[in-house]
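One protein chain is absent from this view; the other protein chains keep their places.
The letters A and B name the chains in turn, as written, and every chain counts its residues from 1.
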Amino acid sequence: MSIDVVLDGLFSGAAYALVALGLAVVFQPTRIMNFAQGEALVLGAAVSYQVVALWKLGWLVALVMVVATSIVLGLLMERLVILPVRLSGSRYAWIIATLAVALVFQSLFTLAYIDVPALRPAPMIGGQVSFLGNHIDWQELLTILAALAVMIAYDLFLRRSAYGQAVRAASHSADTAVLMGIPVQRVVMMSFVIGAVITALAGLFVAPVIFVAPASGLLFTIKGFTAAVIGGVGSPRGALLGGFLVGLLDTVVRSAISGTAGNFAVFAALAVILVVFPSGLFGKPMEAH
Amino acid sequence: MTHPRTTEPLLELRGVSAAYGGVRALQDVDIVLGEGEFVVLLGPNGAGKTTTLRTVSGLLQPTSGSIRLQGRTITRVPGWRRTGLGLGHVPEGRQIFPDHTVEENLRLGAFAHRRARERTQRTLAELLELFPVLGERRNQPAGTLSGGEAQMLAVARALMSEPRLLMLDEPSLGLAPIKTAELFGYVQRLHSERGLAVLLVEQEALTALRLADRGYVLERGRVVLAGSAQQLRDDPRVQAAYLGAAPTT
Partner (left out) sequence: MLKRSLRFAAAAAVLVVAAAGCSSKEDRRTPGPSGSAGWSAGTDEVQIGLVAPMTGPFAVLGVSQQNSMQVVVDQINAAGGIGGAKVKIVTRDVGLDPAKAVAAATELAGDQRIKLVVGPSITAFYNAAKATYEQNKKVNCQPAVAGGTFNDLTYGFRSQDRLTDDVERILQYLKSKNITTIGEVYEGDDTGKQVNDLLKSKGPQYGVQLVGYEQTRTDDQTHLPYVQKLASAGAIWISSNVSGAKTMAAAAEAKYKGVLVGGSGVQNISFLEAAGDAAAGTVFAAPNYQFPIRDRATWKAGYKTHTEAIEAKYGVNTGPKTGAKSPKGTAIAADCVYAYWKAADAAKSLDSAKVAAAIADLSLPDTETPSGCAIKPGAEHEFYTLACIRAYMWQKDGQGWFTADVTPAG
């Protein structure tokens, strides 16, 4: 095992962290674990593949397009998830609603890219950078930095801006937030949008390195979900830490022992962490709602 | 204080019915509250007192009837917009945001007026002066406050939007008697010094009737009795049901 492996783990972790953050952003005001979150990552990868690899328009265009399409995706997801949940009245309607949305988008991506096994454009910055005598792809370094930047930006938004404060208030109690004059429905819609944009950005950054298949959204959701639970559901900082933990554990154990052992290690860690910290590393005990 | 001079009451509920799911919670409720008036809602648990406040705040849509605030019908106005229209609601159980600091809680109270920074700043300074204990704890997470302090915060937060009407839902619940007295002292001052109208839901009927101008008694979602505080105090039914159970002071 070398530092290479650690860097590689951090890179995978960055992707998981951004999915976990997207999950946390939606979960905070809605208490909904959006199983369709990974589809936003696939969207990010698909749009950058389309723009960079096929249309050859460059990364700046890709960035703009990814943000624009993921805003639309977020709005769509909000309608597709929240409406049935409201109409159904069942406490568990969100499970079916989000899974259904995931399957719908998975099918759409599969149809759109039927012969494309991996949405893999060329890297934004090619080549590698030396680091303590090891090499890391520029793209991987960029992804790790982007994940950190997005995480810090969102954390600042939550803590410093009036709207961010409102999101936190709405996540504590929607009714009380309404009494403050906070448009909670709009906050929910915005959370879906922000979550989708963040996760789609992850897709944009990781697509040149890893293999994002059109139908792989749920795979990323599960990884992100694990990271979110380890870090503490709903906590952005927890999402970051959880993501890096899952990425590192998986990669390090996989290279030290074997592929199956990697997954085992991750879930074993999940079990241990949940025993010691029932609400995750950064989570707060959840009140009854 | 007697009936308001203005022709238009501040708050007017006419024939309001409401339900949770299929369960009737309010039936044909009429409540009127004048500018600067202090009104108390009495009644046993489950009578519909909290539901009345939630319906006024827009947390619950009435199934029929109308709600008017300062002459404007707000029945269909979404709840979050009502705060900016002069309505302050201190919900049951205080519901402060424990992860936000005291100051952040207060600023959230002014979310409807967040663009008017100077006004918010001024109101904040005034309230911190009025409630010195909150000034001391300004940068502390609200979750660390004691019960009495948290209730002060909840009231102050509701005042941040500079409401004309303050609705309080059982503010004395879980407070030591001395803290309750302190709290009602503040409410009394706000009412008499600033002319703030108050709609109070309270279990301690005796205290409540001492503060209030008028009162309504709710039972099973209906108004069964209405009158001045004096009339209610003297009513044998009220005495039997509420005042006897109230702690003697």
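Here is the rule we go by: a residue touches a chain if its C-beta (ideal position, glycine included) is under 8 Å from a C-beta of that chain, and two chains touch if they have at least 3 such contacts.
As the structure is a prediction and not an experimental result, all values here were calculated from the model.
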| query | In the intact complex, which of the presented chains make contact with the chain not displayed? | reply | A
| request: Tell me which residue among A:124, A:209, A:230 or A:265 touches the hidden chain in the full complex. | output: A:209
| remark: Of A:185, A:263 or A:279, the residue that touches the missing chain is A:263
| note | Logged for chain A, residues touching the omitted partner chain are 2, 4-5, 8, 12, 15, 49, 53-54, 110, 114-118, 120-122, 135, 137, 206, 209-211, 213, 215, 219, 222-223, 251, 254-255, 258-260, 262-263
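Assume only the chains that are shown with their structure count from here on.
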| task | Between chain A and chain B, tell me the centre distance in angstrom, where each centre is the average of that chain's C-alpha atoms. | result | 42
| query | What does chain B use to touch chain A in their complex? | reply | 57-59, 78-84, 89, 91, 95, 97-100, 104, 107-109, 111-112, 114, 157-158, 161
| Complex contacts: residues of chain A adjacent to chain B | 162, 165-166, 168-169, 172-173, 175-184, 284
